[in-house]
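The structure follows.
In this view, the complex is presented without one of its protein chains, the others remaining in place.
By letter and in written order, the chains are A, B, C and D; residue numbering begins at 1 in each of them.
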Amino acid sequence: MAIRVVTDQAPIQAPTVTGRRGALGSVARGLTRNRKALAGLGVFGLFVVVAILAPVIAPYDPHALQFDQMLQPSRAHLLGTTGTGQDIFSQLLFGTRESLLIALGAGLGATLVSVIIGVSAAYMGGVPDHFLNLFTDFFLVLPTLPLMIIIGTYLNNRGLVVLIGVIVITGWSYGARQLRAQALSLRNREFLEAARVRGERSLYIIVFEILPNMTSLIVAIFFGAALYAVLAAAGLQFIGLGDPNSLSWGTMLYWAQANGALLAGSPVWVLAPGLCIAALGGAFALINYAFDEIGNPALRPVRRRK
Amino acid sequence: MSYLVRRLEFFFITLWATLTMNFILPRIMPGNPAEAMLVRYHGRVSPQTIKAIEVAFGLNSNESIFQQYLEYLRNTVTGNFGTSVTFFPVPVGDVIKQGLPWTLGLVGMATIIAFALGTLLGMLSAWRRGGIFDAILPPVFIVISAFPYFWLGLLFLLAFALTLGWFPLGFAYDLTDSINLSWSFAGQVLWHGFLPALTIVITSVGGWILTMRNTMITTLAEDYVKMARAKGLSPVRIMLMYAGRNAILPNLTGFAMSLGFVISGAILVEIVFNYPGLGFTLLQAVHSEDYALMQTLFLMITLAVLLAVLAADVLTAILDPRTREQG
Amino acid sequence: MIATATRPLLEVKDLCVDYLTDRGAVRAVDHVSLEVRKGEFLGIVGESGCGKSTLLFAIARLLTPPAEIASGDIWFEGNDLVSMTESELRHFRWKQYSVVMQSAMNALNPVMSIGEQLRDAFDAHQHLTGRQVEKRSEELMRIVGIDPVHLRSYPHQLSGGMRQRAMIAMALAFTPELVIMDEPTSALDVVAQRSLMLKIKQLQREFGFATIFVTHDMSLVSHFSDRLAVMYAGQVVEVGETRQVFADPKHPYTVGLMRSFPSITGALQPLSGIPGSPPDLARPPAGCRFHPRCPHVMPRCKVEEPDFYAREADLVRCFLFDA
Amino acid sequence: GGSTGNNTGTQKSVGGVLTIDNESGALWQCDFNPYNGSVNGQSFGILYEPLVYDNLLNDQKTNWLASGYKWSADSKTLTFTIRSGVKWSDGQDFSADDVVFSFNLLKQFPAADLQSDWSVLSSVTKQGSDQVVMTFQQAAVPNFYQIAGQTAIVPQHIWSAFKDPASQPVKQPVGTGPFTMSACTGQNIAYKRNPSYWQKGLPYIDTVNYPAFLDNDPANAFLAAGQAQWGGQFIPNIDTYYVGKDPHNNHYWFPPIDNINVWLNTTVAPLDNKAVRQAMAYGIDRGAVSQKGEFGYEPAGNQTGVLSPTFDSWIDKGQADKYGYKLDVTKAQGLLQSAGFSKGTDGIYKDASGKRLSFSIINIAGYTDWVASVQVIQDNLKQVGIEIKPVNLEATSYFDKLFTGNFQLAYGSVNTSPGPSPYYELRNSLHSATTASIGQTAAGDYGRYKNPTLDGLFDQFGQTTDQAKQHNLIKQVEAIILEDVPIIPVTEGVAWYQYSTKDFAGWPTKDNPFAAPAPWNLPDWEVTLLHVYKKS
Partner (left out) sequence: MLELPVRPQGAELIRTVGLTRHFRLGGFLSRRFLHAVDDIDLSIHEDEIVALVGESGSGKSTIARLIAMVYKPTAGEIYHRGRPLATVRSRREVLEYRGHVPMVFQDPYGSLSPVYRVSHGIMRALKLHRADLSRRGREEEAQRLLEAVGLVPAVDFLGKYPYQLSGGQRQRIGFAQALACRPELILADEPVSMLDVSVRIGVLNLMASLRRRERISFLYITHDIASARYVADRLVVMYAGQVAESGPVEDVLAHPKHPYTQLLLSAVPDPRAPVSLPATGEVQEPPRVIDPGEGCRFRARCPYAIDECSRVTPRLRLLRPAHDAACHVATSDLVAPAPTERTDKDASLR
């Protein structure tokens, strides 16, 4: 599990300098200007390409049980074969699809929930805020993996949707807290008051005035949630709470572990999906890290005169 | 004191919500523990016996759900957590007593070490802004923190225990020893706990480095730090008392809250390292639908986190005079 | 230059400070030369962002990255502050010169009591017993007009004016030669501001330290400063006797400023202000920095940078006075 | 004394520390109650013993706490002569009273009656000083295994004080076994040699350590690293992983003990159609399932339902060959076609109404080998033209569905103890007395198969002690299974067993199967521990 550090600190401010293309444009520009973000985006992009092209580049059907079992890596099987004689390399390529889907799906879901709860808490203020905030904090202190295990078992369905749902349920609170803090700091910004005095409706203000100003934080939260989703899904699948027939890195690890791959002389079977998870997670972490710098110019690397 | 009053409110409401959720969740789960017991018995128990056990458990009770809830609350408050189905007939309290010290010890120590180390490194990294240390350390650890705990644990196990044989393959202390208070036993505990702790520390230290670094950088830009420099104070004093002390404050509560995440991760670490803690017990309780055990474990873990949060709040109140008075 | 018999306490020569940013260096202080004599109250005025604080922090050697001194000298009592290392400076600081910042809320450590923060200053420079420190602290608090019980208070427990006074008390701990003040009153309302200014003035008379006082409030310095430096876009454009500058502003910018604020006395007259807005320091205009807004602009202003020209007792950076 | 097969004349020294390596999935609770199903694995056999040791693999019976037994002619009364000279580990004498007490305790507390002895017993009484007479409600010859071989005898002088023997934690066990519990922590139980054990000179081993492993992997690593000598769990790739580490000393042997079947719910159309069932039986490559799903460690099953090689003597080879159930796509498709099914464009057969031959198969998600096996079956049947959709469930809901008949196909084994002859498993899997209507919990026969002829054969088996007659009955049973295909045995579950001969000798082997060899074979592990000795 990732450790996500929660602080009560006022979050990064909305960007003060905004590019010509408005909110998203400035986020994009910030990302492409940051070396760490670029590295992260590069890895992420690579996985996206692999996921899309999996059927084209994969040498074999990842499900086919047609080969000998536990083959060592060779020209024919770049990463060897599994305990049931499937090609690990092909599995790895196809597994990218579901792993990415979980990361992005759960990331989006969690972000959505945190936006709704965080922003409405801040916007409503008063009693609703108090309770929504309590609710958020409650979810924040709940130990997630146990909760996930319990919910996962309760739903008694190992489908992708359930997995994503469980991750969303346990993963939204962190972002909600950050968003609330930033929305609170925005709440008293005069342009919002200006909009209110102008006669805008609350929904318009939230959607068109507050949210665009939090784009950078929302994107950051999305990547944070995606990172969390990657690790959480891997953890759940590893302990066998995923669908063992599905094809993702976490499930591959589960099978590798069930077959004692590490100790039975096929470490590649464990290493490859683990490295992919680590790489994707690392990419998200880097992007997230870069967002700190994008959102808070004070954190940018200092320059020295040569 | 309204700050602490508010935190106490949070403490109790969360506790109550956890208790209630504990009550509800298992009850809406499918299956029943007697069936679950079959799994435990490797299916080698006749159905008649299962029936008998069901009756012995009082599973077919026909109290109303509300009565059950009150009963449950009363039992929990009085420390009567019931009997574990998984470890029938051991009382839940005993099951937990057995694993708790190990989980607390391992996770607690590792987390504190990670926090202390991360905070220190983050502080130094921000202080030496732009140095080599600062350029390498945070990004590297950030990437490492994205590694799956259990996977790293597996690799360590393969490398340091199985291949090199430097560390044991599992357990909390030497297999045949029994718990005692001696230096050699303490040595065993450290030796056995080293790899799992290392896994936790390595994957969690990055988060602390980054948080601390970022708050520290923000703090370093504060006027009072500039002022401290203007006063000609020694750099160490500025770093610790002016920048560091202020930068650490907002992280304390976050640290405590994140304990929940760490405990979660510990479940996987315990499985990988065959460490006799609560994490694995919980997974098992869930698999065998052991209501009582599951509820209590979840409660214990949440309570541990909540207590840590409360402790952090008190500490914050002590360290930060502002919180003592206002909201 | 105003020749004085004694050497000035502080001499700033051709000081330049840059902020190193993504888009290149921003010169926030551009060839500034100044001097402060013993016991003198020097006011520095200018609009926000013209580099006042940067100049002050450069003088106090408190700049942090991305700011850095690009060139120039700062002589303080015959020592070159620019070339000193941090550890050499440490012994110089606070004893010789001290700093009072704009907002005491931010400049006081929120988690330490006023007394502790005072003690820190003492501990860094003198070996005093606890008792001595306490006595001296109480004395300082009384000097600035705060009840010594507040030594045990934390910054947030004090009102804005009291915090500023506590800061000043701290700044006077070693009765330094120079107290540098960056808008110490701008966070206060007029009444409190007035009361604090009077206190500062009184203390200055009493202890004889020199003061550099930065503000953007023209009216404020008019009553308190002996000499005045007017800054525009990183440069000092006019220096002179305060009285003189107000009575007879020379630089077109100063003239414009004088026409920018209404008064509560006298006849109501239409004011025009200065058209246009201050330049972005990252892209300062060529030639005289004021030329785009200047009513007296000459062709030469657009290409050449003016130097200082003496007129009466003042120095003015404008070609109008290039004799 | 009981012969424990110490056929070598060499002097075996007493001593040595033997470590068992067996995933327990939990920390030890240090409860040594043989009547508690979740902990009896740590006490039954080694601490508490049965009346007669009945070898699961070959039905070899060895008198144990009973020195003899005798069935009445109508097979309704069984009389045991209780061994004298046996002492409880606290020094008290063991007697027939303890036996009578133990059985009547189980009658009184059904939750403790793990073997359901009292579902067939009607009374247990003492006769004379050393005889115990058991009467049965009906002829119950096969129940001998449970009653004499699987029921632990506990000391009356201690257990009479227990309020609820099923849940009574027993921290300081007192038994008649060869070992006594000397220390127990959550992670290890240490058993010490019982010097006053009734089989003089036994056991050889001084100390047995039984560590608690939460999961397979650490247990396997521990075993492979040579830190334990006796293993009992699945090790993937065992030849490199375990044997390869020390080819000279590390060995394994996996004797089959039960069948892993595809259960067919015969109440669901078209699974009620014999042709479909037969087609499926011809459509599964049992060898491939065994290879891919189980690494070849669990051998392929056969359609007679009789375990091979364990119960080879019971198999009617002639009949089995006549049917020749093995992967035969043409034959399977022929069967379907002649039963009126036709192949659809998607390659799946459909009936006249156009309903596709598509079934879901429930399975336990946590059993990775089963999940893999089903993948192979799915692959096989797809070639035939039958679609199988795996549904991997949490164990509890799997059992719930399995027991209540709420499934189409299910993968798994019958949930009752195997026994020392094919009778036990086959009866439990197919006798209609063990089934229930859909929605009700069935004790066995989850497929709801009903065949009065078959029931009759099983009933006759229960009434005879004549071996030849028993064999004959089972052969008739086989014929029905071959023809009717009420279940499809796919692979054979085995007793996982690894052992190291580096320091210890005397292990059970394929050639000398004196006991079911896994540490979790109760009470066989006691017998193994009595044979094994430290090499000097």
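Note that in this section a residue touches a chain if its C-beta (ideal position, glycine included) is under 8 Å from a C-beta of that chain, and two chains touch if they have at least 3 such contacts.
Remember, it's a predicted structure, so these values are computed and weren't measured experimentally.
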| item | value |
| --- | --- |
| Selected residue (touches chain absent from view) among A:H63, A:R196 or A:R300 | A:R196 |
| Which residue of C:R136, C:H156, C:R194 or C:R311 touches the chain not shown here | C:R194 |
| Residues of chain A in contact with the chain not shown | 14-18, 20, 22-23, 26, 126-127, 130, 189-191, 193-200, 209, 212-213, 215 |
| For chain C, the residues touching the chain missing from this view | 47-48, 145, 159-161, 189-195, 198, 201-202, 216-220, 222-223, 246, 253, 256-257, 259-266, 268, 270-275, 277-278 |
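Everything below uses one rule, namely that only the chains that are shown with their structure count from here on.
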| item | value |
| --- | --- |
| Chain A and chain C: spacing of chain centres that average the CA atoms, whole Å | 49 |
| Centroid spacing, where centroids are CA-atom means, of chain B and chain D in whole angstrom | 40 |
| Inter-chain centre distance, chain C versus chain D - centres from mean C-alpha coordinates, in Å | 91 |
| Of all residues in chain A, the ones touching two or more other chains | 153, 156, 257, 263, 302, 304 |
| Residues of chain B touching at least two other chains | 30, 129-130, 157, 162, 221, 271, 287, 289 |
| Residues of chain B defined as touching chain C within the complex | 129-130, 220-224, 226-235, 237, 241-242, 245-246, 249, 319-322, 325-326 |
| Chain B contact footprint on chain C (complex, rising order) | 57, 60, 62, 64-65, 86, 89-95, 98-99, 101-103, 106-113, 120-121, 124-125, 154, 156-157, 170 |
| Residues of chain B defined as touching chain A within the complex | 10, 13-14, 17-18, 25-26, 28-30, 114, 129-130, 135, 138-139, 142-151, 154-155, 157-158, 162, 203-204, 206-208, 210-211, 214-215, 217-218, 221, 250-251, 253-255, 257-258, 260-265, 267-268, 271, 282-283, 286-287, 289, 294, 297-298, 301-302, 305-306, 309 |
